[in-house]
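We show some of the complex, not the whole, and keep each chain where it was.
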Amino acid sequence: MPPGELVYVGDESGVVSVSVTDYDEREYRVRVSATMEECVLRKGAPGVTWINIDGLHEVAQIEKLGACFGLHPLTVEDILNTEQRPKVDINEDYVYIVFNMLTYDEQAKEIDSEQVSIVLGENYVITFQERKGDIFDAVRDRLKTGKGSVRRSGADYLAYCLIDSVVDNYFKVLEGIGEDIEEVEDDLMANPDKQTVQSIHFLKRETIYLRKSVWPLREIIGKLERGETPLVRAETTVYLRDVYDHTVQVIDTVETYRDLISGMIDIHLSTVSNRMNEVMKVLTIFAAIFIPLTFIAGVYGMNFDTSVSPLNMPELNSRYGYPAVLAVMFTIGAGMLLVFKKKKWL
Amino acid sequence: MPPGELVYVGDESGVVSVSVTDYDEREYRVRVSATMEECVLRKGAPGVTWINIDGLHEVAQIEKLGACFGLHPLTVEDILNTEQRPKVDINEDYVYIVFNMLTYDEQAKEIDSEQVSIVLGENYVITFQERKGDIFDAVRDRLKTGKGSVRRSGADYLAYCLIDSVVDNYFKVLEGIGEDIEEVEDDLMANPDKQTVQSIHFLKRETIYLRKSVWPLREIIGKLERGETPLVRAETTVYLRDVYDHTVQVIDTVETYRDLISGMIDIHLSTVSNRMNEVMKVLTIFAAIFIPLTFIAGVYGMNFDTSVSPLNMPELNSRYGYPAVLAVMFTIGAGMLLVFKKKKWL
Amino acid sequence: MPPGELVYVGDESGVVSVSVTDYDEREYRVRVSATMEECVLRKGAPGVTWINIDGLHEVAQIEKLGACFGLHPLTVEDILNTEQRPKVDINEDYVYIVFNMLTYDEQAKEIDSEQVSIVLGENYVITFQERKGDIFDAVRDRLKTGKGSVRRSGADYLAYCLIDSVVDNYFKVLEGIGEDIEEVEDDLMANPDKQTVQSIHFLKRETIYLRKSVWPLREIIGKLERGETPLVRAETTVYLRDVYDHTVQVIDTVETYRDLISGMIDIHLSTVSNRMNEVMKVLTIFAAIFIPLTFIAGVYGMNFDTSVSPLNMPELNSRYGYPAVLAVMFTIGAGMLLVFKKKKWL
Amino acid sequence: MPPGELVYVGDESGVVSVSVTDYDEREYRVRVSATMEECVLRKGAPGVTWINIDGLHEVAQIEKLGACFGLHPLTVEDILNTEQRPKVDINEDYVYIVFNMLTYDEQAKEIDSEQVSIVLGENYVITFQERKGDIFDAVRDRLKTGKGSVRRSGADYLAYCLIDSVVDNYFKVLEGIGEDIEEVEDDLMANPDKQTVQSIHFLKRETIYLRKSVWPLREIIGKLERGETPLVRAETTVYLRDVYDHTVQVIDTVETYRDLISGMIDIHLSTVSNRMNEVMKVLTIFAAIFIPLTFIAGVYGMNFDTSVSPLNMPELNSRYGYPAVLAVMFTIGAGMLLVFKKKKWL
């Protein structure tokens, strides 16, 4: 495929929904279900414009928008290729940020992932999501009510708010996984079985996936914060530093989880070995006690003819043969038990 | 949540207690249970002021204090969010340091953690703790008695003393964990069981947690020491270098503990396998000796009619049948024992 | 061997095939089965020339070409030594890039590797492949149809297209391995056996090999992109940045695979141990129930003479001896079952 | 504790012994059992003065010496705190180096450690040891006999000689541990048991400890060698480079040992598993051969009344019953042996 060839590789269901939000310190306007034309008109208008696009499968529309806002063909290609590694591209006219929005499905114990692209320009922000979601709703509310400094600040502050709301959501994902880890840990100690091994493997995969999403984010926000682009103003930097710290905290926690999980399978093996040891001890105790006794019973069950010779099993005709044999058996059994008690097997 | 929105996430019990300490080379004054207003009055007063706040749940008060001392809303947010990663923020007017104060509960064999925030300004230090504690008492005593150079030095030296007392306490935590490691090591060799596995897993978690608290500290103190802020004077740097060395030593010890613990579970597995081997040998020796003998006894317990044919179990009617069989059995048993002796299983 | 001594170490079968492609914005000419002389003539001609050589065993020809285009003897040696580590050599007149073209053989579940050398000069590109392949066909098509900007751009853009097509193919290899990993994971949980261990070991080897090919690539493209040579123009840099991102993504995925595979063998061991535990439990349950019962049966199979003394096995002559013994046996058996039920072995 | 508070934490037994050595190219004088006053007098005297103090528990004396030679209170604190991490402090007037002197106790297979502090000034060296030792004797001899360039060189060369003699001793420690590793390796292959696991764990601890002592040393000597202080003259640098190389070699060897030891416990586990496999095979062979045979014997030991019906155990009254059963038993036994032979269990 030539570079810049536009193909959308993700899910094609659902309707593409476009919303345009304009605001400045005094005014705030939203157009839901806007057309691409309306979006294009906003370019260069005063105030800040936030264009949000849910659903990426109308490739031609997105190409048009890209052309109008002067996006490089490779940027548009990256917006559509939803298996992108998180990254930031700093161009002259705009900054392109792509990363994953994660949500944790408590039922399936799975991380759902969706690619989010943010294009930050002089006075506009364009966001691209694969599906309609509600993570940006809090930002929308703040814009509407004018709470916080969001209406007084520029497009860079809006971009920060959007990134921040995604990163904040990571903590929820971490919490969900943390709870699962604790559940598996309890299982591990109480009742380790095949299911536990599967859960550990599953958790490991989730953490590997999470790590892949989170590590690049640190670099991305670091780049924005270091002031490599004039599109991010100095007063926004302190906020980005805050998200950066959150990202580092997320990474720290992911690494902590990895450490915990990596030891679990060894602990499972140790616990299972311990149990097998217990099982083996039970078997050995039964065998060691009854096998010699059964042998003795077998001996006196032999049919040698006692009448042929007094050497042939004289015990059988002895007066106290049976009680004597029982006593011997009891002594052997009790002796064995004592030996095992001393060995601490019982 | 918008950035700078103030929510306290920690424990809400207990009373908020505020104390204000003013001192210079000649004077020393403490007001326990001070009001926020008294704190605010101290701003810009001569000498050094140390405001210590135990308990963070009166959010409005802390916001007021923050506003008065010119703290950035994000700083106040971080003071209240007690699940912060340790960090230092160097601002123009003040330095904000947040890290964990750890204590080791010998009984529960657990690390207790509490977040401590230190705001270092031109001539004041504000400390925020979640609960009333006694780690800063030594510093208070030194201030009172004027021992050491603490009264002659500025606010930065006071901040150093406070950090130093927290880091010194880490050594106690390390000592506690070190003793637990030795206990588990003894168990591991003498009597490895399920409990040992749990203890190892528990120790591992503690060390992971400790590590998360300690690693960032190195960076924090390194930043302060490198003179990135004029609020830390050159003469204090040599003391910070000393705390820095202590932090490195703490990290070294934590890593040593990690190394030790990471090998333990393998050793447990090896010891358990060794033991199972012993159990299996006992079982096999009993089985190998008595199963053939029982078979022989079984053969001569068969009821073939010796009167029908001389081929049918002539041994039973033989004069020396029984002693011969016993002799054979004894020989087989003794032979087996010799074989196992040679194999070094006995 | 002296440096610069030319020896081809690879496969010697097949015909050497040389094709020369000239193009500028207006014209496009291909000569298949060109002679070396024709290649040489193109040096310094206007437009861009792409010489592609499939098969490296006519050493003299390649030496001649090298001499004509001013390649350093060590470069020619590297072209012929097909066990080269991927690298880039930036010389004054040309850039020499060598790396591996990988394809995944779904049947044999094996990675096939072929060394590709690219020499990028002022207005020419020379590519050397070991065998005829079809990975460059897409680039050929684009040149022919003039699609994309390839015809308007220089030799560096052509080199980029060639590198890009190889890196794109890596994703297919990754996909193939990813599918194999999933297959083995299913096996691991459902039915772990000796075959599974072999598959895991095999996958591990593949990933190690892949890693060896991919890691150096990052450095190579990074060097080209950083503008260390005037042969790569600034406008091509943004495209190389794109390939660079792809390479990082490939490396990320390889590392993810490594992480997954490295845990698999532990999981296999844990699952096998779990199963052995099950087997042992079955054995122990059978043994613990029937061994005591068989012993009791053995006791009443002893032949003590009941007529000699009333102490000798009076049970045998008792009216309810047999049912009583059966009842005792049943009680013991049922008791054992209950014990094992309580221990959760059943 | 306030910084600079002097407390000695080590062993308090033994006598403090102070020796003062003065030398220049022509003269050499030693005073054994010198008083602190004599030491102090040497400050600023011509020639080089080496004050060696064995035993640190007379804190007041050491404080006095420190004050006289202008040591920072934190330096004196570090001299007395014998659980210091190895480090170098470069001050204006002196360089403070602290590190561990290790000796290997062949009997107890233990590393003995003692902290050594070296203070290097303009024309003096002060060394502090916890106990009287003999590692510096070689340096004393060289000073006395004037062998080598030691008498012609300055205090920095003396400091180098002292560091060098300590580092040289590390090689002896490594040799001791290397021999222990080989011993354990032999055990591991020949006769792995519980003792072997303990030895491996012990070796691991020793190496972890060694590592902690050795790694910082590299940094220390590196700092001295890079000429960060005028107290180390350029002509001494080449010698420090040599010690630096030795330190790197020590670190390399320690890492090699770590690598070797880290694999040992896995090998132990594998060997034990192999052995258990052997034990299990023996058990299974015995069980598989004799259990069916014993069953057959049991069948013909049943007491069904052959006179009631010809269906009841007609074999017992058959002429060839017994030999036939024996033949069947023999065939089954031999068949089993063949099967196991084919399975390569025998």
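Which chain is which? They are A, B, C and D, in the order written, and residues in each are numbered from 1.
By our rule, a contact is a pair of C-beta atoms (placed from the backbone, for glycine too) under 8 Å apart; a residue touches a chain by one contact, two chains touch by 3 or more.
Since this is a predicted model, take the numbers as computed values, not measurements.
A.B. asks: Wait, 4 copies are placed, so what's the full copy count for the complex?
C.D. replies: Counting every copy in the complex, the total comes to 5.
To be clear about the criterion, only the chains that are shown with their structure count from here on.
A.B. asks: Which chains, if any, touch chain B and chain C both?
C.D. replies: A
A.B. asks: Leaving out chain A, what pieces does the complex fall into?
C.D. replies: Take away chain A: B, D | C.
A.B. asks: Since chain A and chain B are copies that touch, just let me know if over half of their interface numbering is common to both, same, or not, different.
C.D. replies: The interface of chain A with chain B is built from mostly unshared positions.
A.B. asks: Rounding to the nearest 5 degrees, give the angle of the rotation that lays the CA atoms of chain B over those of chain D.
C.D. replies: In degrees, rounded to 5: 70.
A.B. asks: Distance from the CA centroid of chain A to that of chain C, rounded to the nearest Å?
C.D. replies: Centre-to-centre distance between chain A and chain C: 25 Å.
A.B. asks: As a quick test, compute the distance in whole Å between the mean CA positions of chain A and chain D.
C.D. replies: Once rounded, the distance between the two centres reads 40 Å.
A.B. asks: Listing for chain D: what residues touch at least two other chains?
C.D. replies: Where chain D meets two or more other chains at a single residue, that happens at 301.
A.B. asks: Is the way these chains touch best called a line, a ring, a star, complete, or other?
C.D. replies: Looks like a simple chain-to-chain line, open at both ends.
A.B. asks: Any idea which chain B residues touch chain D in the complex?
C.D. replies: Interface residues on chain B, with respect to chain D: 138, 142, 147-148, 150, 161, 164, 168, 185, 188-189, 238-239, 241-242, 245, 248-249, 252, 256, 259-260, 263, 266-267, 269-271, 273-274, 276-277, 280-281, 283-284, 287-288, 291-292, 294-295, 298-299, 301-305, 308-309, 311-313, 345.
A.B. asks: Can you list the residues on chain A that touch chain C in the complex?
C.D. replies: By the definition above, chain A touches chain C via 1-5, 72, 74, 84-85, 87, 89, 191-194, 197-198, 200-201, 204-205, 208-209, 212, 262, 265-266, 268-269, 272-273, 275-276, 279-280, 282-283, 286-287, 290-291, 293-294, 297-298, 300-303, 306, 313, 315-323, 325-326, 329.
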